[in-house]
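Only one protein chain is missing; all other protein chains are in place.
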Amino acid sequence: MTSISACATGYERFLKLKAPHVKDFELVNELGETPQEQLSKAVLVIGAGGLGCEILKNLAMTGFKNIHVIDMDTIDISNLNRQFLFRTKDVGKPKAEVAAEFIRQRSPEISITAHYKRIQDMPEEFYLGLSLIVCGLDSIDARRWINAYIHELADRHGMEGFKPIVDGGTEGLKGNMRVILPKVNACFECGLDIYPPKVTYPICTIANTPRLPEHCIEWASVLEWPRVFPDTKLDGDNVDQINWVVEQASERAASFNISGITFSLAQGVVKNIIPAIASTNAIIAAACTNEAFKIITGSNPYLDNSLLYVGDSGMYFLTYPLFQNDDCIVCGQKEGTIEISSDSTLQQLIEALQEHNTFQLKAPSLTYSSTNLYFQGPPMLEEKTRPNLEKKLCQLFESGSALTVTDPTLPTSLRVIVNFSDFEQQQEEGSK
Amino acid sequence: MHKIWAQRKAEAAVQKLEQKRPAGSTPAERLLQKELSELVELKDTKIIPTESILKFNMLYRPSEGYYKGGEFEFKFVIGTNFPHEPPKVLCTNHIYHPNIDTAGNICLNILREDWKPVLNIQAVIFGIRMLFQEPNPEDPLNKDAAKQMVNNPQEFARIVKSSMSGYRIGDVEYDNVLVGLEHDKAW
């Protein structure tokens, strides 16, 4: 036990004093790094919105020294009731950049980097360089992408590609948080059905038997808009366009004796707006940061693995372990390797997969990245991909490529890494 | 973090690979690959693929009912949020049908309010076939067609036939979707 300065600040005490709740507590990790060194590694915050602003502030004030933030969005006036790193003068500017600049002004000793980009646009080296990811997103889509991507990194790079994800979400006075440890516990996809799909209404009700103001709004936005403006996508942020929807919907509502059409309701329906407030974001973002700090420093046990918060009637918290789904399309995906010579044909690879002792596939379909290599069906797709069967593997992909393989015998997909048995020989020839 | 990593389920040792490779498939693509390649083959439908498995067209030739003799085309677009969100399906032909409007919108519950992630493309295909075998005039999208079907089925059948030959009815011009006498032959 080392001694530390008596005037240590709060979090320093937790880095240097023995942690009573951690078994086998050690001051340095397996790589011999001190907690301070661990906190100096890059962490990524995805989303610089309501949760993101809070998370950035929390990480900066909890001792994290190297923070990246990514967001492809710009600031809107309606963000300012909770996204406290932005001011009226910032409206229209990229969220990531303004948020990073604010933190930089407050804590110049921290390295903070903004990425005004999509998460899909960052290179693999970037993700490999991170120690942990905290997500403050409102989109299911982006969470599914990062979850699948991070699981793939863990598959391909082992410990080097192991990037825990702490994921937060809020809606009104409710929120949730998840600690996702790729390949260790349940992933985002395993718990996807927790998230209710967007409310939709039957199209025939909208067209013929409207009863609610929402039905009239959807009539205007889903049926009338594309009919009247076939070449323009309805933009929920465009006031003139929403006003058009309000006008059409009001007229229709009046003719059916329905009341209650307002601008706010129309925009809410069109944009699928979810209520959001500062306090709920603060609670969930703080819970996320706490878990991130504990995972990185080992200063206390982390949550396994989910938190639900409901604040509209009294105060209710539930922590529970979400179980891994064996057939999960992401973390349930099995992986295997096959060795085959580079001048084998795709047909021969398929045969090898069928004969392979561990795979024993019946009728595999194969894709590589987003290229369809071979599909067993439907007939026209089979026909279209059939010419590939005769091609040599080296014409289709490089050695070490991961193919996505599906087969009627498998509950989910299989990732097969194809190594060319003559790879080294090829390399040598190449260098000559 | 090493300790956490060491907790994962015993699996084959992870292969360490040095090459850079393009990002793998998304969950939606993986599901689509599995669903499409294992689709139950139906004599009356045909899938026309595009470069992306997230977009394809379906041709359907009903073998019975009012729409026998026609070939109908449907455009499927599957978003990256599939199966959290349903596929988007439009009928690309202008047709006279109680549950399909001239913009191609299809009133099928599982395409909107009753979609669940356990459903799949196959279920949607079955749903569409059902609409052509037994149109549902009780919850219409094309109200006039529905009224006609209930009040005067013979007249409805006549209008369906002439609409399928590409005639103009009222102020709507319909597409000729007839495939002629070879209809019963396989594609």
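By letter and in written order, the chains are A and B; residue numbering begins at 1 in each of them.
Just so it is clear, contacts are C-beta pairs under 8 Å (C-beta built on N, C-alpha and C of every residue); 3 or more make two chains touch, one makes a residue touch a chain.
FYI, contacts and distances are computed from a predicted model.
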Exercise. Identify the UniProt protein name of the omitted chain, choosing among "Ribonuclease H2 subunit B", "NEDD8-activating enzyme E1 regulatory subunit", "Chromosome disjunction protein 3" or "Signal peptidase subunit 3".
Key: "NEDD8-activating enzyme E1 regulatory subunit"
Practice problem: Among A:D312, A:E351 or A:E424, single out the residue that touches the unshown chain. | Solution: A:D312
Quiz item: Any idea which of A:Y302, A:F359, A:Y374 or A:F397 touches the chain not displayed?
Solution: A:Y302
Exercise. Have a look at A:A42, A:A286 or A:M380 and name the one touching the chain we're not showing.
Key: A:A286
Quiz item: Which listed residue, A:V28, A:I77, A:L128 or A:A254, touches the chain dropped from view?
Solution: A:I77
Exercise. Can you list, in ascending order, the chain B residues touching the missing chain?
Key: 137-139, 146, 150
Practice problem: For chain A, enumerate the residues touching the unshown chain of the complex. | Solution: 1-11, 13-14, 16-21, 54, 57-58, 60-62, 77-78, 80-82, 84, 87, 106, 108, 172-173, 205, 209-212, 237-240, 256-258, 264, 267-268, 273-283, 285-287, 289-291, 293-294, 300-303, 307, 309, 311-317, 319
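Everything below uses one rule, namely that only the chains that are shown with their structure count from here on.
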Self-check item: Centre-to-centre distance between chain B and chain A (centres being mean Cα positions), rounded to whole Å
Solution: 29
Quiz prompt | Contact set on chain A toward chain B in their complex | solution = 29-31, 120, 124, 131, 140-141, 144-145, 148-149, 152, 154-160, 162, 164, 181, 183-184, 189, 192-193, 195, 197-198, 200-205, 207-208, 223, 226-227, 295-296, 298, 329-330, 333, 335-337, 363, 365, 367, 369-370, 372, 375-381, 384, 398-402, 404, 406, 408, 410, 412-413, 415, 417
Quiz item: What residues of chain B sit close enough to touch chain A in their complex?
Solution: 1-5, 7-9, 11-12, 14-27, 29-31, 33-34, 36-39, 41, 46-49, 52-53, 79-81, 84-85, 99, 101, 103, 105-107, 109, 111-113, 115, 117, 139-141, 143
